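Apart from one protein chain that is not included, each protein chain of the complex appears where it belongs.
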Amino acid sequence: MTPWRTAIVRADETSLRIHGYDVTALMRESSFAGLFFLFHRGRLPTAAEARLLNAIMIGVADHGPGAPSCAAARIAASGNRQALSAAVAAGVLAIGDEHAGASSNCMELIAAGLALAEREGLSIAEAAARMVDDSSAAGRRLPGLGHRVHTTDPRVATLFEMARADGIAGNGVAFMEALEAAAAAKIKKLPMNIDGALAAVMHDMGFAPDAGRFIVIVGRVGGLTAEVAEEHRREKPMRFRFDVEYDGVPPRSE
Amino acid sequence: MTPWRTAIVRADETSLRIHGYDVTALMRESSFAGLFFLFHRGRLPTAAEARLLNAIMIGVADHGPGAPSCAAARIAASGNRQALSAAVAAGVLAIGDEHAGASSNCMELIAAGLALAEREGLSIAEAAARMVDDSSAAGRRLPGLGHRVHTTDPRVATLFEMARADGIAGNGVAFMEALEAAAAAKIKKLPMNIDGALAAVMHDMGFAPDAGRFIVIVGRVGGLTAEVAEEHRREKPMRFRFDVEYDGVPPRSE
Amino acid sequence: MTPWRTAIVRADETSLRIHGYDVTALMRESSFAGLFFLFHRGRLPTAAEARLLNAIMIGVADHGPGAPSCAAARIAASGNRQALSAAVAAGVLAIGDEHAGASSNCMELIAAGLALAEREGLSIAEAAARMVDDSSAAGRRLPGLGHRVHTTDPRVATLFEMARADGIAGNGVAFMEALEAAAAAKIKKLPMNIDGALAAVMHDMGFAPDAGRFIVIVGRVGGLTAEVAEEHRREKPMRFRFDVEYDGVPPRSE
Partner (left out) sequence: MTPWRTAIVRADETSLRIHGYDVTALMRESSFAGLFFLFHRGRLPTAAEARLLNAIMIGVADHGPGAPSCAAARIAASGNRQALSAAVAAGVLAIGDEHAGASSNCMELIAAGLALAEREGLSIAEAAARMVDDSSAAGRRLPGLGHRVHTTDPRVATLFEMARADGIAGNGVAFMEALEAAAAAKIKKLPMNIDGALAAVMHDMGFAPDAGRFIVIVGRVGGLTAEVAEEHRREKPMRFRFDVEYDGVPPRSE
């Protein structure tokens, strides 16, 4: 049996270190958003990097019970009031490519688009247009565009302004703005959503695509705790009742 | 590091045994319900015992998208179409004391009620009446009674008839029938539900209370796979939209 | 708000039907494996079809604490003893393409291989050899072959014998046997595992690929309840301690 190797945490009888840093120093001097940076990049962030990750975590934290992750958590809380962790986990499980998890796919799209521009000597706008055409031809939805509630997602402009003010906005932000414009020209107005915006900013900070999904999970778990707590405080157990319409086969016995 | 001890499965390069039985013999000769018996009792069941467990698994398998476990699974499936296991797990997480999991609490109630009868020389009807009084005094709901849809749960009579025909119905069944009668006399008509009925039958087969919850989980997972498959086949991703009404504080900035 | 449509369950105050069948009739006359067939095919199975599904559920139910799903469930049970459903769900979450979930990918491979044979007029053996070559060229592992414990998985021969005796074994079984032979000739001896065998049989019974993963989840949940119950009965909480070796950066503060 080989031991389980790790380069993240080292604990002994009297100390605990994360990527080499004493956890007590991190508790005093770092931020939780900064810790996420350390976890996924292996170094402490600059003030600007920590500020942007913090804004992302807050931006994705909650979208009310109409969001699948929040709904799944509240329904689990309604049937199973014994384990708070079970309800939160049920909410996490609703996060995937289709809900709150487009960020990582979008980071892959950005990387592919910028590689295409470089490889073929295209402008970012030309590369974005090509990606829109390719997606349309393949019948794929473009990650990072469109929202079930917002016609203009207020978090997008805020995050991009912050990234520009901090000198971090780069080709990732430029690509997503070009993609939004190309989609509007070629398909229809599909406003950028927070997944698309955070994907751009995290690309420009040098994160790998999986970090895009991970930061959404971390941020949303913050909101899930609020949704589960409200469910427990305000509602009776088992209150949930969908309006269900059966449209299958009629009664039969053979 | 001590190895992980187990008395359940022994696997080597060419064989696999469960509680000593060759898995290939079980595949040929046993039933999945019978395997549950072997897992939780350590011996093979009689034909009657396997028949009753099979009826229980079928009885609890599915109750449509209005049940919290089914709803949680479908919502997770709607946001996260990549992992079938994630959607099923989200459904499992909605199973607790309040939904589909009353069986184990009910088995504890039965054991406590029968112990009370024995200790104080009461009839089963008298002991059941005392349990109803105690629950009312403490403001607790009685597990195993009442259902959000059924006024008469058709599965209850079927399960009890099967248990009687097989000679397995004993004091557990008698106690739950007495509890239902006592609740009707002292509180209101609260028809027995499938959790209460299966708790009675599993008590009479000698299972510990945790097996009551486990068999419900196993059975319901069967139905969850059907709910998740239907969600994927019939519905678009992210179709879910609750009718949400905000009633919190008005906009503020300080 | 449109109601939630379903063609699976219809419940009213006094009845419960699954795909049109009264659940009480199913409890008396069907088997849990047969119910899985009804859920995923919309009709009741023949005796042979139910027998094979039952054998598959038993075959995949448990493989001891060395299997990731069992280990994840036991570790969750060790830290969180309040919710049985949480521990079972943690085990379900370890089921994926790499563990216990190759069945659905393998069913897709079988369908692709047989379509290739038909399209290009190849024998099944020739098509299987092509699939092996294609996987090798792409650096992909072949699903359904190889096992971390068994050199010969005893469940494979048993399942195929049963399928042959029942007249159900067809091109799916033939393709997987050809694939195993082609892999042995072109790569190395990679004995078929239970995922590959059940994929073949479920293909020959006409199931879609997702049913391959679903039946593994259902069967394994049976075993997970046994693993969690044993953990609670035999072990103290928090007993788990890996042998961890840190190999990251040394202590630092800048």
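By letter and in written order, the chains are A, B and C; residue numbering begins at 1 in each of them.
Here, a residue touches a chain if its C-beta (ideal position, glycine included) is under 8 Å from a C-beta of that chain, and two chains touch if they have at least 3 such contacts.
The structure presented is a predicted model; accordingly, all values stated were derived computationally and were not measured.
Novice: Considering the whole complex, which of C:9, C:93 or C:221 touches the chain not shown?
Specialist: C:93
Novice: Kindly state which of the options A:20, A:45, A:172 or A:219 is in contact with the chain not pictured.
Specialist: Only one listed residue reaches the unshown chain, and that is A:219.
Novice: Since one chain has been left out of the picture, which residues of chain A touch it in the full complex?
Specialist: 1, 4-16, 18, 22-24, 26-28, 30-33, 35-36, 39-40, 54-55, 57-59, 61-66, 74, 83-86, 88-90, 92-96, 101, 104, 149-152, 154-155, 157-159, 162, 210-211, 213-215, 217-219, 221-223, 225-230, 232, 234, 241, 243
Novice: Go through chain C and note every residue touching the omitted chain.
Specialist: Within chain C, the residues touching the omitted chain are 1, 64-66, 68-69, 71-72, 75-76, 78-83, 86-87, 89-90, 93-101, 148, 237-238, 240-242, 244, 246.
Novice: For chain B, which positions touch the chain that isn't shown here?
Specialist: Within chain B, the residues that touch the unshown chain are 1, 3-10, 17, 19-22, 25, 42, 80, 82-83, 85-86, 89, 93, 242-253.
In this section, only the chains that are shown with their structure count from here on.
Novice: In terms of touching chains, how many steps apart are chain A and chain C, taking the shortest path?
Specialist: Minimum number of steps from chain A to chain C: 1.
Novice: Among all other chains, pick the one whose mean CA position is farthest from the mean CA position of chain C.
Specialist: Farthest from chain C by mean C-alpha position: A.
Novice: Whose C-alpha centre lies nearest the centre of all protein C-alpha atoms?
Specialist: Smallest centre-to-centre distance to the global C-alpha mean: chain C.
Novice: Going by the touch rule set out above, which residues of chain C reach two or more other chains?
Specialist: 1, 4-10, 22, 83, 85-86, 89, 93, 243
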